[in-house]
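A single protein chain has been omitted from the complex, and every remaining protein chain is retained in its original position.
Entry: chain A
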Amino acid sequence: FTEMPTDNFVESSFWNFDALFQPQQHPARDQHDTFFLQDPAEAPELPAGYTAKVKKVHSQGGYGSQGYKYDWRLEEARKNLLRTHTTSASARALYRLARQEKFSPVKYFSIDRVFRNESLDATHLAEFHQVEGVVADRGLTLGHLMGTLRQFFNQLGITQLRFKPAYNPYTEPSMEVFSYHEG
């Protein structure tokens, strides 16, 4: 797995949410879950052609999707924030991959810091680290995903795993992984 560059804590809402099909009215974009920036408040540059495509899929649908059918606003996408997940770096990496002349299968990973606007308590911090992994190839299945996750956790010494269906705006099918510890 090749390491992705993640050296930008500051991200635009576009890469953090919109490009990942998270609707602009989603609760996670609220003031109480995300750190929005006062300065610099807006991202000066967004990829023009790609932005238009993202706008279309949110508001009208496309690529086989019904879309969310609401008015997508550019100002909302420009808002800067401290990234809430390293998936924004994955989105950038996949965008770069898509612009290559010829597709080549890739495996990416990253481990870096993310920020969530939460009150601190015994099990929650405002900053924590996330591990991210992406495999892009032809003919991948859900079974492959589960197999890769199982190998990953086995390496950490966790062997008893169960997968549960979950919901994520940008992954479908989605799952949460539960592990059981003896004792």
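Here is the rule we use: a residue touches a chain if its C-beta (ideal position, glycine included) is under 8 Å from a C-beta of that chain, and two chains touch if they have at least 3 such contacts; residues count from 1.
Keep in mind that, in the parts below, contacts and distances are computed from a predicted model.
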item	value
Among "Phenylalanine--tRNA ligase beta subunit", "Pyruvate dehydrogenase E1 component subunit alpha", "KIF-binding protein" or "V-type proton ATPase subunit a", UniProt-listed name of the chain not shown	"Phenylalanine--tRNA ligase beta subunit"
Residues from chain A at the interface with the omitted partner, ascending	1-5, 7-12, 25, 27, 31, 35-46, 61, 63-70, 80, 82, 105-107, 113, 115, 117-119, 126-127, 135, 137, 139-144, 146-148, 150-151, 162-167, 172-175
